[in-house]
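Just one protein chain is left out here, and the rest sit where they should.
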Amino acid sequence: MAWTWFHRLGSPPHIYRVAGRLTPWLAWPAAALIVAGLIGGLILAPPDYQQGDGYRILYVHAPSAWMSLMVYTTMAVAAAIGLIWRMKVAHAVAAASAPIGASFTFAALVTGSLWGAPMWGTYWQWDPRLTSELILLFLYLGYMGLRSAFDDVQRADRVSAVLAVVGVVNVPIIHYSVIWWNSLHQAPSVMYLGRPTMPASMLAPLVMMLVGFTLFFGAVLLVRLRGEVLSRERTATWIREALRP
Amino acid sequence: MGVMTDFCLKGENVHLWRGDHHVLRGVRFEVGPGECLQLTGANGTGKTTLLRTACGLAYPEGGEITWCGENIRKDMHAFHAQLAYLGHEPPLKAELTARENLHYWVGVRRRFDPQELDQALDRVGGEHWADRPVRTLSAGQKRRAALAGLTLMRVPLWLLDEPTTNLDAEGQTLVGALIDEHLQAGGVALAAVHHELSVSAPEALRRMELTFG
Partner (left out) sequence: MRGPLRQAGEGVSDLAATVVASAPAVPPLFAARLALARDLKLAFRKRSQLVQPLAFFAIVTTLFPLGVSPELPVLKPMAGGVIWAAALLASLLALELLFRDDAQDGTLEQYALSGRSLTWLLAAKTAAHWLLTGLPLALIAPLAAIALGAPGAAVPGIVISVAVGTVALSLIGSIGAALTLGIRRSGALLSLLTLPLDIPVLIFGARCTELAIDGEAYGVPLQLLAALAVLGLTLAPLAASAAVRINLE
C-alpha cells in the first residue's frame, strides 16, 4: 500500500504533471531566500576581522561546494534506484541532475579561485578543498561523457548508473586522501575564517543561501526532468494530451 | 518422490524495446522435451533478440520466460548451467587450438575426461585440425569446433543462432544429426534459422515466424 505512491512516481506522465505543479513551490522560495541571503551576506553582515570584506564570496562559494556534493549523492541514489528497481524516471532524474551538479562544481571552483586570489597572489593553489572540487568536476564530466557515448538511452542509463554508484563510494576516499596529501606538504589552505564560530549575523545569511540553493536545485531539476521525460517518451501517446495548452 | 523434470522452455507475452523500437511484441512460444522450435523471419525481426531474451542475457520489459515451470530470473546461475547458447560467431580464441578452446570453454562449466573431449571433436570431423590454432582454421571448421563444444556441454537446452552458417552440405547434415541426437535424448532446442534444419523427425520440428509489427 505504501509503495503505490512510489510506483506512481515511476510513471512518466504522472511525474510530468507533478513536476510541473511543484516547480513554482520551489522556485519562488528559492528566489526569496537567495535574495535575502545575498543582501544579508553582501551588505548586512559585518566584515571579517582577518579578511575584511573579501570573505563575502563565501556566501556563494560554500553553498556551491555543498550543492556539488549533494547533487552527486542525489544522482547516485537516483541511479541506484533506477538500477535496482528498473525505474526509468529514476534514471531520468540522474541524467537531469548531472549538468546542474557540474555547474555547481564549476561555480565552486571559480569562486574559490577568486576568493583565494587576493590572499595568495595567484589564481590557484592546490588547496585540499579546491583540489577535491576539481576531481569532483572530472567525475561529473566522466559521467556525462559516458552517457553520451551510448546511442541506446537504456544502456546509457544503466551503465552510467554503475559509474555513479562506484563514484559515490569513491568520493569520501578521494576527499580524505587529498586532505592527507595536503597535510604532508603544508601548502597554504585558506578559506576558513579566523573565528572558530561565526556570529549569527554571518551565519544566518549563509544558511539562507544554502537552503535557497537547495530549493533552486530542486526547481531546476524538476524543469530539466520534465524535459528528459518528454525526450525519452517522445513516441508515447500521452505526450499529445500533456502538451495540449 | 520426484520433481517434475519436464524440460520445457516457455515464453509468455514477451515485450522488449530497443530504444524507441518495439522489437518483441507479445511473443509467445513453448518448446517441450524432444522438440526443436525454429525461428524464422527477415533480418531485424528480432530472432537474435528473442534468443538472447530466452537465455536471460536481455531483459524483457514485459512478460516472462520460464524453464521447467520456473521463471528463469529466480535462479539464473542454475538456469544457465542447463543451457548452451551459440551466437553468430563461434566463441573461440584465435590463438588457442580447438582442443584448448573447448578445454577452457566447457571446463569452466563442468569437469570432463579427455576422452569425452576427443569424442566430441571426432564427432564433428575434427581429428585433423583439432590441434591447430583456431586462426588457421576455415570458417566452417570453426563452426564445427563450436558444435563440438555444444555436444560436450551435455545440457538439456540448446539456444542456437543460425547454427548452419558457413557450413557446407555435409556440415548442415551434421547439425541436423546433432540436433536429432539431442532431441532423442529428451533435450529442447530453440534455433534462429534462415534455412530449414535437416532434422530427421519432422514432427519434432516446429516453426515460428517473426515479422515486423
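Every chain is named by a letter (A and B) in the order it is written, and numbering of its residues begins at 1.
One rule holds in what follows: contacts are C-beta pairs under 8 Å (C-beta built on N, C-alpha and C of every residue); 3 or more make two chains touch, one makes a residue touch a chain.
This structure is a prediction, so every number in the text was calculated from the model and none was measured.
Q: Given that one chain is not shown, which residue among A:Thr73, A:Ser103 or A:Ser177 touches it?
A: Touching the chain that is not displayed is residue A:Ser177.
Q: Go through chain B and note every residue touching the omitted chain.
A: Here the touching residues of chain B are 1-5, 7, 33, 55-59, 67-70, 75, 77-83, 85, 87, 89-96, 100, 104-105, 107-112, 133, 154-156, 182, 185-187.
Q: For chain A, which residues lie in contact with the unshown chain of the complex?
A: 83, 135, 138-139, 141-142, 145-146, 149-150, 155, 158-159, 162-163, 165-167, 169-170, 173-174, 177-178, 180-181, 184
As a working rule, only the chains that are shown with their structure count from here on.
Q: In angstrom, rounded to a whole number, how far apart do the mean CA points of chain A and chain B lie?
A: Those two chain centres are 48 Å apart.
Q: Flag every residue of chain A that touches chain B in the complex, lowest number first.
A: 86, 151-154, 234-235
Q: Could you pull out which chain B residues touch chain A in their complex?
A: On the chain B side, the touching residues are 17-20, 59.
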